[in-house]
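One chain of protein is taken out of this complex; the other chains stay put.
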Amino acid sequence: MVSHFPPSNEHLDDQMVKMEVNLDDIPGEWLGYVMDLLFEAGANDVFYTPIYMKKNRPGVLLQLLCSQEHINTMKEILFKETTTLGIRYYPLTVHRLERMFRKVTTEWGEVTVKEGIYEGHVVQRAPEFEECKSIAQLHNIPLKKVYEMVWKALGNEN
Amino acid sequence: MVSHFPPSNEHLDDQMVKMEVNLDDIPGEWLGYVMDLLFEAGANDVFYTPIYMKKNRPGVLLQLLCSQEHINTMKEILFKETTTLGIRYYPLTVHRLERMFRKVTTEWGEVTVKEGIYEGHVVQRAPEFEECKSIAQLHNIPLKKVYEMVWKALGNEN
Amino acid sequence: MVSHFPPSNEHLDDQMVKMEVNLDDIPGEWLGYVMDLLFEAGANDVFYTPIYMKKNRPGVLLQLLCSQEHINTMKEILFKETTTLGIRYYPLTVHRLERMFRKVTTEWGEVTVKEGIYEGHVVQRAPEFEECKSIAQLHNIPLKKVYEMVWKALGNEN
Amino acid sequence: MVSHFPPSNEHLDDQMVKMEVNLDDIPGEWLGYVMDLLFEAGANDVFYTPIYMKKNRPGVLLQLLCSQEHINTMKEILFKETTTLGIRYYPLTVHRLERMFRKVTTEWGEVTVKEGIYEGHVVQRAPEFEECKSIAQLHNIPLKKVYEMVWKALGNEN
Amino acid sequence: MVSHFPPSNEHLDDQMVKMEVNLDDIPGEWLGYVMDLLFEAGANDVFYTPIYMKKNRPGVLLQLLCSQEHINTMKEILFKETTTLGIRYYPLTVHRLERMFRKVTTEWGEVTVKEGIYEGHVVQRAPEFEECKSIAQLHNIPLKKVYEMVWKALGNEN
Partner (left out) sequence: MVSHFPPSNEHLDDQMVKMEVNLDDIPGEWLGYVMDLLFEAGANDVFYTPIYMKKNRPGVLLQLLCSQEHINTMKEILFKETTTLGIRYYPLTVHRLERMFRKVTTEWGEVTVKEGIYEGHVVQRAPEFEECKSIAQLHNIPLKKVYEMVWKALGNEN
């Protein structure tokens, strides 16, 4: 099962679903693993929110976003890997920006910058986190230094 | 007003609703009471999430799940018992597992185990919390010991 | 762009939308500013929830409520001012109480009390926060004293 | 083991301790029970905070306040009833107000109001929650109505 | 009462205190105001954390940092403006970086950048938020554009 890749042009996707599960009877350490499984199986996003449940129980609200075609896959993981007896979900619309990738050159090599384009204008520019992290580790420099160098390189190109 | 009991077989319920209220002008101690009232009046679940509201206000997001037939009852409690001037809600679908109950025998007596059955296979087995708690209190032993004994008893039956 | 003012009588509004964005690559100090911009542009409410995202990232879930006619305005602010590449949203219904405003007289002057009327009965009475705060600051007294005086004045009128 | 009752006059207590435990391998439903046990054994306060732990685990930080004489009792409960292998703690000072109790009369009977006195002046007045709740339940009225009546009664006495 | 300004050179300050209050009987809207009062009276920092308290109450943990000379001022505000009957506190040490301020020039004018110096090396560079925000508002451009320009200007100076 591969991840769901939305198209790279700006678009409205009305085939998306948010799925939710309340959990008060599962250890937190299992939930880190469940998140990985859901991403691997094609979830577009997975995240946890702390909630206060009945009987003074600190619980966790698991939320995930997926396309409708992945609903059954997600349900299977949630039922098998968590302790829930019920899963709720509802449709939603996602407006995604056009995504483009460019390279900028720093003194430590190239870094990819992901751009988000809204109605034809670049509104987002995000250096790829994993690449910056690799440079930081390789050169033994603070991560924020790497980001600063990328911002500088980006600035000079404009 | 009795609670809403969904059927015990595996099913999709598309008559459910999530209701939400943002609260920044109510003391937390009232909210513990409101939760009780909502459960008693038939809510399937009620939980709180901390939220950050305008003007630096730590607020609370009340969320509840109920069947459509309980919407008006829930609204009445929320308007009368909280400080909100507005309640929002939207429909959602719930996939519930088949639920079965079995007894396991421990050295301190029987404990009910709730099982969740997904497409004909048992995927969840949860000892009833209140019964385990009663045993822990009666015999003055740690709750986790009780759970361990139940897990052992369950394991031996398989 | 002015704020969206719902009518003051009790009503169901089925033209509302909840919009959500997950954020893990933006500093918190920017988000205080974004909240202001969204309110100024007509959001009915904006609030943040802490979320746990992949790769051990503490993130923020931005949620806002607006009427359908404000969807594009909200999107534009979110895409330009935050770092998101996608915005999700779904319709919901809001039940709003009738709102009335009355004045009560305290020893420090008049204070407006907002009342919420549910099926013809007053169920909410909230002194206007900003007025109480101004009195507290002007007279150099604790805010809670001001509220106490307003509650006393309200009580005597009934 | 009885609860620790601090003296009712205004005082500084430098014999207090805060104890903390991080938990990522325990179900939330057990933690509601643990809180009860700790209060029964003499904790002055017990509360939970959501935390983000390593490996994407949503965890819980248990914090409790107790007097130094209760340290061992608290440790025993925490080691036996939770899953922790370590407990941390540090001393702190508590400044407590003088506490006085008075009765106010409402149309539904008397309610106790707890007053907090700071340097000889009443700065806090809190109706006893449990009494207000009992009245609300007995007379089938909203809890906030009860509080309003108490505030009115308090106001008229001044 | 003026704010407490620590010296601008790198130093250890062992005259600091953390003060904490648990709150479950105060509306969130009051707490936004209390934060302002504490800052005005000399708190070095004030922040709120959501906590789960007994009886299913969503509460708030107020934490503040101040110098020991401000302890009494903070207590007075907390006792008068919140609903607490007790305040706890303990000493702590703060290691502060040397702080320097420089100006960088962007196409929209100068912006102050605060630098943090650790053992003689600049490790932090933060454009002043309020100045960036003013530029964003004056020129009607996204705040993140302003930050990008400052980062570019900073990069070119190095």
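The first chain written gets the first letter, and so on, giving A, B, C, D and E; residue counts start at 1 in each chain.
Everything that follows uses one rule, which is that a residue touches a chain if its C-beta (ideal position, glycine included) is under 8 Å from a C-beta of that chain, and two chains touch if they have at least 3 such contacts.
Predicted model, so just to flag it, every value in this text is computed and none were measured.
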Practice item. Going by the touch rule at the top, give the shown chains the omitted chain contacts. Key: A, B, C, D, E
Point to revise | Which of E:Y48, E:F79 or E:W151 contacts the chain that the document leaves out | key: E:Y48
Review point. In the complete complex, which positions of chain E touch the hidden chain?
Key: 16, 18, 35, 39, 45-50, 63, 65, 90-97, 99, 114, 116, 118, 123-124, 126, 129
Review point. List the chain C residues touching the unshown chain?
Key: 23-29, 31-32, 35-36, 48, 50, 53, 55-60, 83
Exercise for review: Name, in rising order, the residues on chain A that touch the hidden chain in the full complex.
Suggested key: 29-30, 33, 80-81, 83, 129, 133, 136, 142-144
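Going forward, only the chains that are shown with their structure count from here on.
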Point to revise | chain D against chain C, contact positions shared by both copies (same if over half, else different) | key: same
Exercise for review: Compare the CA centroid of chain D with every other chain's and tell me the farthest one.
Suggested key: A
Review point. In terms of Cα-based centroids, which chain occupies the most central position?
Key: C
Check your understanding: To bring chain A onto chain C by a C-alpha fit, how many degrees must it turn, rounded to the nearest 5?
Key -> 120
Check your understanding: With chain centres defined as C-alpha means, what is the inter-centre distance between chain A and chain D in Å?
Key -> 39
Review point. How many angstrom between the C-alpha centroids of chain D and chain B?
Key: 24
Check your understanding: In chain D, which residues are in touch with two or more of the other chains?
Key -> 29, 35, 48, 50, 55-56, 58, 83, 123, 129, 142
**Study point:** Graph class of chain-chain contacts, one of line, ring, star, complete, other
**Key:** complete
